[in-house]
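Of the protein chains in this complex, all but one are displayed in their positions.
Chain IDs A, B and C follow the sequence of writing; residue 1 opens each chain.
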């Protein structure tokens, strides 16, 4: 996230992302011709969104984040939705847009965790607390107010989410595991120490760690969602391609997994006549 | 479809659909305030797309078309895709857009039938043929060139599609079953008379009749797709509302209907090292 | 909104919206064949979403709601977005999906007003207040807490929004202007009586009245957004059709309305070398 307020210019529209000149395209001020062959796609991704070139450790951390949730079998709403969509409309872009639209508050959005981490860090600085004290306070408040801490827990993993741990390790090794991320981890430790046995098994999940790393890299919550969604698109492209080659058209929900519980059949003429004479509400 | 070429004005953008004045909104020249309470939604739909008020018989025919494919259980790609999408992203507009995107060349698009009907009609007029002669010629040509005639055949119905017949009857009664539609029906008769026993069972299906009526009403093929898709949205809204109230999140493809046939597990370090030394292609 | 909790059946998926039998399709229990020619599209829309046939006055009110925001020149984000989209991807469904996605918390969503109206009504009943007393209390609380009341104010209209008034009049005449809607109007009166001169000019706008009528008709907030968005699609189809016939491809933001304020040109090789040696954060 470019931290300075955008220079909005004097016309109705304004952008600082890129500009087109007579014989070249400037991407955040750099000639596109130099970026082709000069940067990996991940590095260009950083440049476009943040407005400056990344350092090598930032590229390493971002690449790890972009690999964290690559694909998940047929257990993702977006994958299922995209395959259904292209079975009726065999269009790559329609399928991709469909998958993008399946990401939101229940899945693939690190925004909530990111806001929690940022708020926790801000409150610690305001209070002049140690990381341990802040974690203790925040977990206590959450327990008192029965608030859920975002980014904890995973249906398949107990105590540790191996993918999340790998991502964290790379962030640590890259030097991008700063105080915000450390506080989030300390909050997890304090949470586990005081939680019920069942909740004490909850690891920081992949989205939680992803949010922690992206906070350290300075992305805004909305930009994080954009990155998380984009990182799933190679898998989406692969699924759409596989679906199109399957030769199946007009996919349905198979009867073996579908109920139609309302078995009543109604008489239209009878009900419509009755409805026609119904008095105003 | 407004038949005159659009007046494009002298500026970059131009529209004749509606305009906003100081104290009123003009829809195709009519004060919106008069349309509220003055027209049914179907009639306004006609006005907006065709640029003129419909006659009563046109409203009757259009209402019948808009009711022809209201919903289809869980057997529609768009319904499935929309329900998956909102199980991850609980947003009405995201779900609706998803359902819209599932319509295309395999489903819900009367465009192909419409172009066939229009071309058949145009060729008949050019040749100065009777409807019967044109139908004979067109079916013969299709047989010789092994071309599929669009709008024929339905998985559930033989000989007659009752919904399509009802729609046709209303069009006939409304006086909007003109020569294009009659030729299409005659083509169907000629097709059935000469087809193999199995193909001779194929009825004109709902999309075929829908296209025939919409050709008579003067809509363009793209506008027909727009109308067909819009007509399914009340059902889509109902499905999305039902899905959101179900309380289920992050829908998956259930294991009982999913195969993961590639059981091979590969060794990343080994393959990556090998790959790293692979010579250029 | 069907008020009973959905019967979820015993399988993974379940729906009560429609079912397909061997020789017919049942829509909320009614044979689709009877609805074709039996109902207007607006009435079918009511049936699909609410699960029962509408009374005549409900159809009248719903038709008025569906006509309230038909189109708005080139002043709607969704219209602009859809026209840009099809200038790159000439697809009716892609354009329609794009317009749908432009509706949200800043436009075309009566959800917020609907929740306000429903909450106000519920609190009045809980308190056993008269409509006047409840309105006085609610406006006072909003003023104290500096809360904005949704659905008030319009950029073009002062004191009265003529479209909103027309819509209300039809709802009154149809007998669907009940206590919730009356309370909302009384809240507006109390607000105007105590507001600053500038705010006292604010009318109830079209979305506010639309929400009030849809609350009386018993739709859920999400369903209201679905209906509002669907009601704009005839206009969207007309705009897309007009755009496709314009012959223009790859629309841009014209230079006369675009600024590119960041004029700095950077040197990639220099900055990239420097970046490469940057220490960890």
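We adopt the following convention: a residue touches a chain if its C-beta (ideal position, glycine included) is under 8 Å from a C-beta of that chain, and two chains touch if they have at least 3 such contacts.
For clarity, every value in this text was computed on a predicted model and none was experimentally measured.
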Displayed chains contacting the withheld chain: A, B, C
Chain not shown: contacting residue from A:44, A:57, A:113 or A:180: A:44
Residue of C:28, C:76 or C:188 touching the missing chain in the full complex: C:76
Touch with the omitted chain, as defined above, among A:27, A:53, A:149 or A:190: A:27
Those residues of chain A which, in the complete complex, touch the missing chain: 1-2, 5-6, 8, 12-20, 22-25, 27, 32-33, 35-42, 44-45, 48-49, 51, 60, 62-64, 66-68, 70-75, 83, 92-94, 96-98, 100-101, 103-104, 156-157, 162-163, 166-167, 169-170, 220, 222-223, 225-227, 229-231, 233-242, 244-246, 254
Contact set of chain B toward the excluded chain (per top definition): 7-16, 19, 26, 28-31, 34-35, 38-39, 53-58, 89, 91, 93-94, 97, 101, 174-176, 178, 216, 253, 256-262, 264-266, 268-269, 271-272, 275-276, 278-281
Contacts of chain C with the absent chain, listed as residue ranges: 73-82, 84-85, 87-91, 94-95, 97-98, 101-108, 249-254, 256-258, 260
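Basically, only the chains that are shown with their structure count from here on.
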Chain at the geometric heart of the assembly (C-alpha centres): C
Same or different residue numbers at the chain B/chain C copy interface, by half rule: same
Approximate Å spacing (C-alpha centroids) for the pair chain B, chain C: 24
In chain C, residues with contacts to at least two other chains: 8, 12-16, 19, 35, 38-39, 93-94, 97, 101
